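Each remark here refers to the structure printed beneath this line.
A protein chain is absent from this complex, but the other protein chains hold their places.
Moving on, here comes subunit A:
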Amino acid sequence: MACDSATCGSSSCGSQEACCAPQKKPTGSQLVFCVKCKEGVVARVVANQSEPMCLGCLHASLLSKFKTAINNHSLVTPSDNVLLAFSGGPASRVALEFLREIRSKAQSDKDASRDHRSGLTVFGLGVVFVNEATVLQVSSADAQLVEDKISSIVCTGSPRLETLHIARLEDVFKNELSQRLRALLESVQDMTGREDLIEYLRMQVLQQVAKEHGYTKLVLGLCTTRIAARVLAATAKGQGYSLPADIQYLDSRWPVPVVLPLRDCVTRELVLHCHVANLDTVFIRNLSTMADRSSSINNLAHTFVTSLQEENASREYTIARTAAKLMPFSFNYSECPSTYLANRRRKDLLATNITPMNNKEMSSSSGSEVLCPVCSSPLDMLDYCNSDTDRVSLEENGRHIDEEDLEYCGGSDRGIHSFTHQSIAFQTVFCASCRFQILPDVHTKGIQTYELLPGSMRERAQKQFKDKYSWMRHQIEDLLIEEDGAESQT
């Protein structure tokens, strides 16, 4: 706001000298009007980077992005049973509200329709909350308080109440006490690794709940802001190869596919909408609450993106849009890739500027990427198959692991222990990031962390090692020398 005084040279005078002209007052007589509806309604928020808007148009803008994402990518279909991962925060709160809105509309359409064919259905909706109180060693009374608050939000205000599932992070260990979760997290020295491991465990729990109760889609409240922070953090952690997998609308590498309908919304607008529409949220502490910004790479990336946003309101979109140019994986496409691509060309989506693979490549893509047993990120097959460590280990120590040992791979942990952990090659079944952050030296001192991991992750690691080892052995069996000194005949 320019100052009238001749002595002030700047356009925004902060000197508060008496010479400055009085500024506009923030009352209802504000002269800025909504640029969207153009109905002379006073603007109350600034959204879409720089547009003054009324509350109705803010709601419409966010809902439109939500619905467009769902419709263009078939994220939720009428036959789906959708589970929303609700954290209590503004993004998932808005997701809950919008899912209720579109579901309610679909229900009224169905009720009003004279067509009584059984084909008309409305998608099912459930909500899950994962209580992570154990991570911060919160008392059980406080943990219960949080659950009560979550219940009161989800279980009121909707005519057709959704089922609320409350799970705990330690549920990832079947029937175990929370000591094991605490021991696992404490064994991870790297703070970023610890935060990331919590996220991977949380996804396991969400998938467990979704599968157990027959849900067909899992909705996360991941929005543009968090995707932008994730892009920067993943780049810093050396996860460049797998980065595209986590930031698309659809991710079906999981048993219950994960969808991100809020992918095009920014946190700022979601928080604003919650406040002005009186949508209750619950603030829950996590590891980075009140921590220094450099406590973890994730925190640093998020703080950085937030400060970039202050300088230029389009930064979050720019980062997310640039990352969207990376080729996604086969599991990021919906079930009918050719239909998906045809629809995309027709609608000329700007959100994801993917160069479509040709039909031959799409049809041969079986979707069977090799995934890291801990974080499920796709492994770069070139690195995976050509790791020098593996070759050295096999060729020089070819006889220390033979067919008999490989039989143990399917057996109990005791059978596996003596052989996998002595093998340097074992660590290559994990992605580089997990190796560095979570399981450094898994064949020596990292054993403790590995053994505390959930059974499902360890089983995946063992199976992958067996498969990889068999494959590699087959590749070099001409070079192996038989026990009796004779050359291999094959």
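Throughout what follows, contacts are C-beta pairs under 8 Å (C-beta built on N, C-alpha and C of every residue); 3 or more make two chains touch, one makes a residue touch a chain; residues count from 1.
Basically, contacts and distances are computed from a predicted model.
*Asks:* UniProt name of the unshown chain, from "Dynein axonemal intermediate chain 1", "AP-3 complex subunit delta", "Ubiquitin-related modifier 1 homolog" or "Sorting nexin-7 isoform c"?
*Replies:* Listed in its UniProt record, the absent chain's protein name reads "Ubiquitin-related modifier 1 homolog".
*Asks:* Which one, A:S92, A:S187, A:Q437 or A:Q462, makes contact with the chain that was left out?
*Replies:* Reading the full complex, the residue touching the unseen chain is A:S92.
*Asks:* Return the single residue from A:T306, A:S334 or A:S456 that touches the missing chain.
*Replies:* Once the missing chain is taken into account, the touching residue is A:T306.
*Asks:* Just one of A:N48, A:S61, A:T134 or A:T225 touches the chain that is missing; which is it?
*Replies:* A:T225
*Asks:* Can you work out which residue in A:L164, A:V276, A:I424 or A:I476 touches the chain that's missing from view?
*Replies:* Answer from the full complex: A:V276 touches the omitted chain.
*Asks:* If you put the missing chain back, which residues of subunit A would it touch?
*Replies:* 1, 12-14, 16, 18, 22-28, 30, 32, 43-46, 52, 87-93, 221, 223, 225-226, 267-268, 270-272, 275-276, 281, 283-286, 289-290, 302-303, 306-307, 309-310
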